[in-house]
Every structure is written in structure tokens, then in C-alpha cells.
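The structure appears below as C-alpha cells.
In this view, the complex is presented without one of its protein chains, the others remaining in place.
Chain lettering (A, B, C, D and E) follows the sequence in which the chains are written, and residue indices restart at 1 in each chain.
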């Protein structure tokens, strides 16, 4: 009983070199990522036994995605191969006043066409004690909504802990649809991870006195939101990542973990952004890691925020940092001296 | 009356650097190409007024395709924007015994969803005296089959010359379907361009005494095929490109142009391949150019073969050579000395 | 009557990768740029009909410059080909206390040798309603001074609006020569664009209470300078871009537009610089766009400053941003969030 | 009983881009490789359960080697971490008359310092039915000689099949030393893989009528050598890879498999070399695969030669080809046509 | 009497592109560096006659190091060739909260095995009037400790000035060993260069009221340390570089020069870090240059701090700035404007 199963889509990510815009590119940096895959890589890098469940096309592009996951130690042995294509997303890195741009080309992906019959449910759930998914999975298609629902039911029956990152994507579904579906799935969820925007967009729950656009975030407000969610859905813990977007180059980054025992805000980092994509996923992984390892709530949120601050200094979706590096930052000063 | 209209799909082409395989790539070279777009770029580079008709998504990826075509002087002003996505193809460069590999991800493209109502037919056909398409266009979808049929009828009515490159793609349609559709479209075609494989696959017409796999090609055989096609479909000219694949690194390359006046075989080049993709398209462009410029049939085939031999020394789909470079090769020795 | 004509030199720009110095380079990033060409690309990107007039060598290097302009939709059909060479400039990107370095190798360029007889004046001016030039053009050679004077006279006769960016280059001419020539050309100018340094260097007019070296800039001072210029030369509007150079990595950026109706200062951006070259040109294009589109003066200066702030986050001379991106920044917060 | 264990050293390989010499490099392509690791990757790519046993330093460089092996599906869970460093080899790609150059910096590697106590012998041998090593391992140090001897004894006791690639490296040990040690290890070996040079260098056994330097190789001669080896050492099969080095750019490549049932020469390929390093290792893997899969001897040698011909068209040490690609080449014409 | 001799190790430096981590690298940027080599390059770039003494392997890697030094005008004619290998260090560039990481692979280097008999002492010391070394050299091995001691004695006898940068490396030796050896070498030293950490680590002398981890540094404290060192060891001058590590991306940088005439603190720069490695070495070179050129102490420290601030905006170990650039910064505002 030692495996964490993350379920979702992995995409190919294509990005011009440096700060070039898409129309300037005659080369793309290629990597792979996706909300749930990113969590799997984070957890595997921290030494846990992480398995990723998805569906990938049976061609060289699917092979490349497998290779990428496998290289970071993620188990890919339960992934069925087939379907039409791997989803792609194009990404421009922003700077200063120019925000990053993501162009999705993810429709008709193999995963969006998955059916529970394509997997060996028993083998997939063997030794699993934690399941993680995000709001993107049910948003992709009716088939993935049905697929994740089946898995969540199975998890509930087996007593597996479930975490969910809301991850609202307005290009995938409307607020109304998201609210309806996610509300129905919350019965299976033990730990909810979110940011303010998503809670507002999906559940219509909003923090008082904060303005996302302005980048002002009130910690008290988040406690209130969390209380409401805990009350309404019966989840055990709600974790928010809090981003203050000063510019595309510089962000404030902190978080807060709310449980029935109270609210635990973290310290805040000012980050010179290298790559902010995957920041939320590495935060989710940090929360999951802390809860699994029975860290105190305060240590858990500090760990998750430190982990995800480091992520944003690393190219690509994946958070390639060691346990020691996260702990050093969570405990230390973050002065960024050379380690020789 | 001076414009050439080419109609079809343009895709983004993604290729690992050098001879790397797809699973080795952490960078892709990015360019754009597609059978009909390649012909448009060839003709524009030769100084003709070439216009490309397609449909492109209304996002930064569609903008990039426009930018690429426009940079080589192709008119893109008639292209409607909309639909879901730009088709993509991944490409590995082969060497020696390892052939190049193309992985298509072209379904659901904006062009495959085109409707003739989306274009301004009158404006599109203004000043057009030649229309070029390939067998890929009707193969993409029922909508594109209907679209190209409408255009061909319009062209016929307006007395516009029509050339067609058979370009059979087995992943897009069956031989039976291709045979049926292409046969019905041949009534609009004045000039047919092909290679032996395609004639066999689409029309079931095969040269005697040649084996494509072995790379042995009989010039007499092609004359017979051409006669059959001219008789059956009433086309004025049939041009074959003839590839002898010694290995992925070295190819023999020649062609033959067949008309009612007889068959005109070209000289043959031994090519150290840089990039063979687009070779057939640059051959088609050479044939079209020669016929438009009223070259003799012999000069036309020599020009087309020289143009397309040069293409295969150039990276990317597009044939970026000048009129002078082609003529020098067609007339000269191809000894590849430095031009200072 | 819908075309904007920009007249000047385009150069090849060669720059080591990243922050490498020239002596460290074994690769150069290649692009093209020049004050007036940059304005043409900006305006074409905003959807206007922009034409660039210059002279380019008749070789592959000239072809490359044409290709670059054409790719961004700039009309190049009036550019005569001939002369000796394309001007080149080498550029090192600075950081922190190390300023960027530009090494010019622009003498003997084809454009510096242009004669009005080489162009078809009537065709060039067809449909033109705005002409833009900068102080670099008359500074290049006696021939270009004569050339631009002829064009400006023609524009005046035809009632074409004229904008001029002072753009003083001390390596091209002395302050005295610049002052004399630019003063004589001001009779043709409707809109003058400048920064404080240039006004001081060319016309000897200086803002009180500001120190460029220190990066302190007084907005009142600029109003006084503008009044003096409006009075002296009869121009309708004077726009200043105001740079506060905190370091090569971080700049303050704002502007002020002065007309007889008053002075309109913009908000200020703190920019993490990606590439500051072309900042002034994109500002000029923003002013021209706003005036053409009959924006209010306040909206015009906010638009120009937002456009040029974004430029400085983009690699290369050209400002590759859309109308929507500029408007979003001008109206919004510039918090640089991801656009998904 | 389904695992193949390969034992040896993996190194970091550093190579200038393209055909640059080492003194010209300001970038290195980085990959990992080593005779036995290459065999493990080949077998894993073919779908077998391959495990690699070595020792790697406990730092980010060791992590990178692990990541590389794991990405291709090789089991690395038995590799102890510790010791001083990862061996490195620098490599220049040759062309035409300029041969490739390898500069080794492999001394003091973690693996050269391995002790059998550092591994869990029982776990390592669980399910193993084949063990592969090469002459490089005992050549590295007395410790590795002792280590491999222990493993071979264990394998013999457990009835595990053993294959050995002679792989003589003159910079690691003298012919005398190699002869003595390898002779003593031959008692454990079932399948010997070699080329003519190595047999001569290590055992002093030489084919008549062939000259390696001239690249002329007599197939009869190899049968004689093989007979002698089979008689002397009691091995079941001897496989030779036969390289005719026409130049660094073009090689002839074939092989011969000799058993008590006779000698089975393969067809010969003329290869335009992309990267010849690892050619011998992919040949060894092909032989092992054929024998494990109970291919006929003729099919085995054709498979091994086709696999290793393909390797030499692939960048890096590893042979990243699929079973289907090898079989297509072994059965087909190797004409290198595009696979769409 | 015009030559400066620097004695020490030069290593190959391998670094992933941009902000990539080592496990993400499939390319390394290659350069060469080492504390004493960096000083030699700085001084040669400033126009002095600098000679570097080391020992390099007699292979293409040693050749590459020679080529690098020679390209910047450093005399390499006294370097014996031989030994096992060139030391290597791998380097990850940090950002924000993620500090840079250096992985050393420098043991068994040719230099660590040097013997004074391998060099021509008389030729090496001809025309030398200044010798520079750092604490790394005696830390490498007993042989290098003996070697540098011999050289220092020789220098003392010849009246050559000696400067020493403490440069404590905890992976090379313990604090105790370092303290003992460096104390015994201080009798030969005229000018000591250090930072607070090193003084504390090596001599146990610590500034009051400053915390390195926090990045708070008290200038008074340094005067006290310097006084103690001057008193204890009889050196003429002690120079400290003072780094305030706000994050890996942003550092404060200043220095202080202490002599019997008093303490001379410099202005402080806030640096957006491009590459901080070699910052201390360029500071040492600045101090040496100022003292040689008989700058005032105040000018000397301002020069050294400006030089080393610029270094940190330059990729690689070497400080490739001109005398004029340093002087402009030392005297000017450091506003980083473009130099055209």
C-alpha cells in the first residue's frame, strides 16, 4: 500500500527558445507536461512510488511521452496505447508587462477518448493508497468525466485517499458545467487544492477583499472560503496557492492550508520567474507529500510553497528538485548562494 | 490573367535536429509545408504571381503559417481564418538504411472543415489562369472533396488550366475510395503529375518491368502508363517523377513528360539527400512553370527535374532556389563548384 | 488613400546568443531592423497598409531583408535593388551595470547611395496619406539627404502627413550638421517624435531639471521643450519617449504627448528589459497609429507607451504585438498573467 | 526467469556539434553510453526485461546517467551509488579521411572501485536467465576483474547463460594481460562476440587472408577462427561483426555467426555513417536477442547485422530502433524510403 | 620586469544551457576557468603581460584549455604537458531561490600531480614582478602545496610581490588543514584578498555584527578583521569582496580595502546576475591592477568592485571587459545605457 496514482492527460509542450514569440520561432523546445503528470513527477522525484494513468497514442509521439515520464521514475506500465493523438500546447514565455501565452491544441487526444474497459482496474489499483486528479480531467470530454467518476468510486470503496486540484480551464468548459460536475465529484475528495480564481469560477465562492487582477490577496479571506468548502463538501483540508503577479518576470508566491484545526499561512517568496507553468501542480504535490509524510500542517504548507517556488525557477512543467533542496529552502533563507 | 491558384492544406512540420530520432528530440526545427503550399512557394520564388487558398485557425499558429508563406511572396489574402487547428506532421530524417519517418497529426484541421461559403469565390478567381491541387485535398474529408470539386467546376467554366498531382496517401483514404474520387475529378484536369506508385495505387495502372521497392524503373513503361491515362481521362500531359532509392542518403532522380507528341525523359541525377520531402512538389512546380512559359517539352522536363533535384539539397518543404540556379543545373554539369 | 510610407535604411543585425559578448560569439542571432523599417512592421502588425522604401543590394543578403519585411506584411514592391551592400550592425545585449553595445558597419550601404531617379515616384506615392522618416536618413549621406528632401517636398505638395523621429546618431554626423539639416526639414513635418537627448543634441533645446544620465526626467520640462518646438517649427504635435535607465536590466518607461491643446503624460512602466532596441521606433508607430485612428491624445500616448513597453520584452528590432495586446496593457494592469 | 543482466560501466559522452573538432567546441552534445549499457538499452527497446548493474557516483551526474537508462526502460534499481566519479569520454565525429577520435577520461570511476559487497547479490540475480559483459569490465581495475569473476561464477552455478563481447581496449590493458584474464573467464562464457582485431589482440588468433587496415575481410577466415575458439574454450557460438572501413563516412558492415552447426554469414550493408560508436554493442544485442528468441542461426545473424547497421545511422551510443524496423530491414531491401 | 605570474589549476567548465538543471541537459556550454587562470585573463585583458603556470594533460582537452587562455592573450609557454587529466566542474545556473550548483570532478588532475622539476624555474620567473595564487592550489594535493611553497620562496628571494586569494574550498580540505597551511604561507604574502566566509573558515577570524547567510555585512567589522590580519601576518593590504545574496538572481556587491593607512570602502552595486562565478577572481585582478598602477587606495577598491560587478554580467569564468568599461563604471552611474 505505497503507491500514488495520478490520473489525467499529458501533453507535448512546444515553446520558442528564450523570450521569442511563436511567430518568431524556427525552433521549439520540446517537453511534456500536464497537471496530473506534473504531480506524478514531483512525487517520484521526492522518492515516492508514483504511477501515472492516462491513454497515449501508439506512435513515436506517445513513445516520447512515455520516455519522458519514465526518465523521472514514474511508473507508466498501466497506460493503454491507442486513440488518435497526443494533445499539444504551444507556449510563449512572457516577460515584464507581456504575459505568457498558451495556445492549446489538445482536442481529440487519446486520453479524451479513454474508456475504463481499456485498463486493468485491479492491476492499476494494486498497492494504491492515494489518488490525485484535477478538474481538467472531467472537463476534457464526457468519456473522461465518466472515466474519472468510475475511478473515484473505486477509490472510495477501497478507502484510498483522494486529492483534487480544481484547475478550472475556461476553454474546456463553462463555469456552469464545471460547477455542476465538480460539485458532484467533491464527495470523493479528501483534500482540495485550488487558487482563488478557480474557487470563484467553479463554485462561485470568492474571498472578500482581494483582487486577483491587482494581485492583492487577503489571507483572512481564504480561511473563510476554506471553511465554506469544508462545510459544504466535507473535505478534510483545503490548500490555496496565492500568486501576486507583479509582472510576468516577478511574482510573489505563498500559500495557505486550511483544516478544521485552523488556517496555516506560509511565508512569501519573491520569485524572478524562469517558468511559472507547473507552479500550481508542484504546490499540489508538496501538499500531498506533507500529508502523506504526516508533516505538521505548518510544515506541510511551508514545504509545498518552497517546492513550488523552486519549480518556478526551473524550465519545463516538471519540478526537478530534491527533497533536500526543498527542505533547505523551507527552513532557510532562500538567499540563493552557490552550492559547491 | 496572371495568377496561379493552389488549393490545399498547409501543416506545421516539426523535426528533430540533424539525424536525431523523435524520441531523442528536445528541440524541433519548425517549418511549414504541404503539397500545394510547396508548389505555391516554388512558383512565387520563380517570379510568378502565386496565391494559396486554404483555411487556417485564427490563432498564433495560423499566423505563423501565414507569415511563412508571405515571407516567400505567396499571396495569402484569400485564406479564411477559423476552425479548430493547424495540421501537424512530425518528421525524422533518415540516413542510409534507416528511412525517414513521418508521423501525421493532421486530422480536424481547419482546412478539412472548409466550406465554399467561407471564401469570396469571385475575388479568389480574379486574374487566375492556372489552378493546382493534389490528391491530398479530396482525401482529407468530405468537405474538402466537395470544396475542391466546386472550385474545379468553376475553373473549368472560366477556362482556367488545371494541374493535379495524384499524391496518394494511404493513411487518408483507401485505394478504392481514392480511385473513385480521383477518377471523377480527372475530367477537370489538364496536366497530371504523379509517380509510379500513385498511378498504381489510385488508378490501378502499373508500369511493366519496374519494381519500386528495388528502385528499378523502366522509362518505356511510363510511356505506356501515360498513354493509357491520356486516352482514358483526356489530359494533355502526364509527368512522372522517378526516384531510385539506393538508400535514405543517396537517391537517383529523374523524370519523364508524356504528351500526345511523345515521351520526353530527362537526364538523371545522383543526389546526396539533404531533405527529400517536397521533392515531388517542386517537380510539379517545375512542370507547371515550363508549360506556362511555353518551354519545349524536353526543356520542361529537364527544368522540373533540375528544380526538384535542387530541392532535395535544401532543408524544409519549400524549394528555395532561383530561376538562374535551376537553369544553370538543367543546362550544366551539376558539379557543385563554389559560386563566389 | 490608405497607405503609410516609411523611408529609410534597413540593416542586418547580428547578435551573440543570450548575454554573450561579441568576442565570445561563435554564433550570431540574425535579424533585420532599422528605425523606419521598425515603424513599418509595427504599423503592418496593427493592420495598416505599410510600405517601406529603401534601396537594397541585389544579392542573397538583400533578398533576406526583403523576406523579413514581407513576412510581417510590409509592402516591399517599391524598393530598388542595387548598390554595394546591406548595412550591418553588431549588438551585444547588456545586463545590470553593463550597457548594451552596438558596433555599426553601415557605411557604403545601398541606401546611402540612393537617387530619386531609381524609384517610380508616382507609383511609390499612390494611395499614400502618411510619410514617416527619421533623422538617420539625412545623416547617412548627401545622397540620402537629397533623397528625403525630394520626397518630403513631394509629400507636402500632395498634402500627405509627415512624421519625423529625430533619432540623432553621433557617429553619423555632428550636432551642428544635424541641427542645420533637421531644422531645414522641419517645415515638412507635422508630428515630431523624440527623446530629451535628441532634442538637446539636434536643436539645442533642453528640459530643465532633468538629467538623462541619472535617469531623472521632469514631465514639466518636456512640455516647455515641446512648446518651444511647436512655436519654432509649426509642428502639430511633439511626442517624447522617456526612459529612466536604472540599469541595463531594468528601465522605467513612459511618454508625453504635447499639442496646442496641452500636454498628456502617460503612466509609467517598470520594464525587465528583454531587448530595448526598437523601443523608440515602436513608440513612434504607436503615436502614428493613435493619430491616424483619431484616438484622443491621452489614449494616443497611453497606446504608444504600452506598445513600446511591450516591444522591450520582445527579441529583435520589430514590435510583434497585436492591437489587442497593446490595448489590454494600455487599459489594464500589466500584471503579466498567463493568457491561456 | 525472464531478465537479462548486463554488467559494466556507463560513461558520460561529450561531443562537439556536427563535425567540429574538440578544440572548436563551445558546446558539447551530452549523452551516456558504454558497451554493456548499450546492450541493455538495445534489449529493453526490443521489449525484453533488461537490468543494468554498475556503480554510480551519488551526485547529479550519477542521477543523469540513471535518468538516461531509465528513460529507455532499463532497470537501474540494483545500482549502488558511491565512489568518486562517472567516467567521461570525449568524442569527435570523423568524416572522410579523418577518423573519429575518442579521448577517454574514465579512470577513478565509481564502477572501477566496485566491490561485490556493495550489491545485493540475491536480489540482483532474481529472475535472471542471461548475463552479458565485455572485456572492458575486467580491464578497468583489479576490483572490477574480481567483481565480474564473482558474478560469472554465480551465474554458472545458477545455470544462467553468459555472453561476452571481447571489446579489447589497448589503453586499459596490455595484450598479454587481456589474453591471460579473458582466457581465464572464457570457461563461463556460452556466446562470444568479437571482431577480428579483438580476437587477434586478445587471443592471438587471426584470420588468414584478411587485412583489417585495408578493410578486406575473408569470411572463410572467420570460420577458422571461430572453430579454434569453440574448440579451445568450449563456447557454443561465436559471432563476428565485420567492418570494412572505406572512409570515416562510408563503411561496409556485415557479420558471421559460427556454431558447431556451421557458419552463417550475413548480407552486407554499405552505410553512410551517422555515428558508428555502439555499432558492435547493438550487434551483440542482436545476437543475444536472436538466440533468446530461438531464431534460426541465419535469421539471428541477419537480425544482428540489420540492427547494428541501423544503429550506425543514429546519434549516440544507444540503438533506438524498434523490433519492426530491424525485421523490415533484415527482410527487406534497405532502400530507405520514407515511412509515412 | 613587467610580467605577472599566476599559478594554479584551470578546469573545463560544463554547464547546461540557460537555467536548465544538470539532469535536463542534452547540451553543455563549454568553457574553461579556475581562480588563478581567471585572474590571468583579467590582467591580460587590461593590457598587462600575464603568464599562467599550471600543468595540463597532453591531449586534445589540454590543447583546448591552452587555446582558450591564448585567445585572451595569456602566455602559456611555461605550462608543462602531462599527467592524467584536466579537472572538470559541472555548473547549474541558479535563479531566485534556487542557488547555483557546482559539481566538482577535479581530482587526479595533471596540475595536482605537478613537480617543480617539470618546469624551467629560471625561464618561468624571468621578468616577473608579481605572483598571484589562491588557497585552492595548496588545497589540491601535497604536491601542489609543495610546488607553490617552492615558488613562493623563490618569489620572496627575488623580491617579487605576492598576492593571495584565500578561496577556501571545503570539499578540498578541512578548516584545520587550511588554517595550518595558509598560515604558514602568509609569510610570503603582500596582499591578501578574501571574503568574510573564507577568513572565518581559514583563520577563524570573523567580523562582528554580520551574518553571511542573511547577507548583512558590516563594513566596520571588516576593518577589524583586516587589522588583525595585518598585525598577525604582516601583509600590506587586505581586500574584501562583500556579497549580499538577496537571491540567486539579485546580489548586492561591494568591497573594502584595508591598509595601514586606513580602510577604503567602495560604493555598492545591485546586480542582476548573469554569471556570478569568477566574481571574486575579477575582484582580485582589479585590486592587483590598481596596486600595480599605483592607483589611490580608494580608486583601487572602486576599480576592483566595478570590474567584478561587470564580470557578473558576463557568461563564463573570465572577465572580458576593457579598461575603459571598468573606468566608466567606476566613475559613472552604472545606468546601463546603450553604447552606440
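Here is the rule we use: contacts are C-beta pairs under 8 Å (C-beta built on N, C-alpha and C of every residue); 3 or more make two chains touch, one makes a residue touch a chain.
This one's a predicted model, so the numbers in the text were calculated from it and none came from an experiment.
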Option from D:218, D:249 or D:322 whose C-beta touches the chain left out: D:249
Touching residue (missing chain; options B:25, B:193 or B:309): B:309
Missing-chain contacts mapped onto subunit B: 18, 269-274, 306, 309-310, 312-316, 320-321, 325, 329, 332-340
Touching residues on subunit C - with respect to the absent chain: 14, 21-23, 25-31, 59-61, 63-64, 67, 84-86, 88, 90, 92, 101, 103, 105, 107-108
For subunit E, residues in touch with the removed chain: 67-68, 70-73
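Quick note on the criterion: only the chains that are shown with their structure count from here on.
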Between A-B and B-C, the pair with more C-beta contacts: A-B
Chain centre separation in whole Å, for subunit E relative to subunit D (CA means): 45
For subunit B paired with subunit E, centre-to-centre distance based on mean C-alpha positions, whole Å: 62
Sites on subunit D at which at least two other chains make contact: 26, 67
